[in-house]
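All protein chains but one are shown in place.
Our next item is chain A:
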Amino acid sequence: MAGRLLLRACTQTTLRLRSNVVARPLHRAMSSGKGIPTDDEQATGLERRALQALKQGKDPYSMLKPKEYAGTKADPHIVPSIGNQRMVGCVCEEDNTAIVWFWLHKGDAQRCPSCGSHYQLVHHELPH
């Protein structure tokens, strides 16, 4: 490995010395203005997908605090899910230590068996 590093260092130095003849531009073609790329230009993988989604106002990776809903029939808690069901834990009243867990299925809104708040499953796609 050290041999490879040394070889790479030597070839790179030689190439750089040779290319000094041509005026080397300070900026790379992609980076904005003064030479350091932006996230928009260089982010990749999951980071890129997460940032691009946030820019469009979406939050597929649940990075932000969930929105607050009234939990009524007219304004149910919206529960995003990548599948047909998702587990919900209802803290019926603030500071309750006994959480009410239940599966929320695709279809009509369901109500918490303890406090009756309405929950509605909504499908969301993962960006890819």
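Definition applied: a contact is a pair of C-beta atoms (placed from the backbone, for glycine too) under 8 Å apart; a residue touches a chain by one contact, two chains touch by 3 or more; residues count from 1.
Here is the rule we use: contacts and distances are computed from a predicted model.
Entry comment: the absent subunit's protein name, as recorded by UniProt, is "Cytochrome c oxidase subunit 3", drawn from "Vacuolar protein-sorting-associated protein 25", "alanine transaminase", "Cytochrome c oxidase subunit 3" or "TGACG sequence-specific binding protein 1".
Only one residue in the set A:Leu46, A:Ala70 or A:Cys115 touches the chain that does not appear here, and it is A:Leu46. In the full complex, chain A touches the hidden chain at residues 26-28, 31-39, 41-48, 50-51, 60-63, 82, 126, 128.
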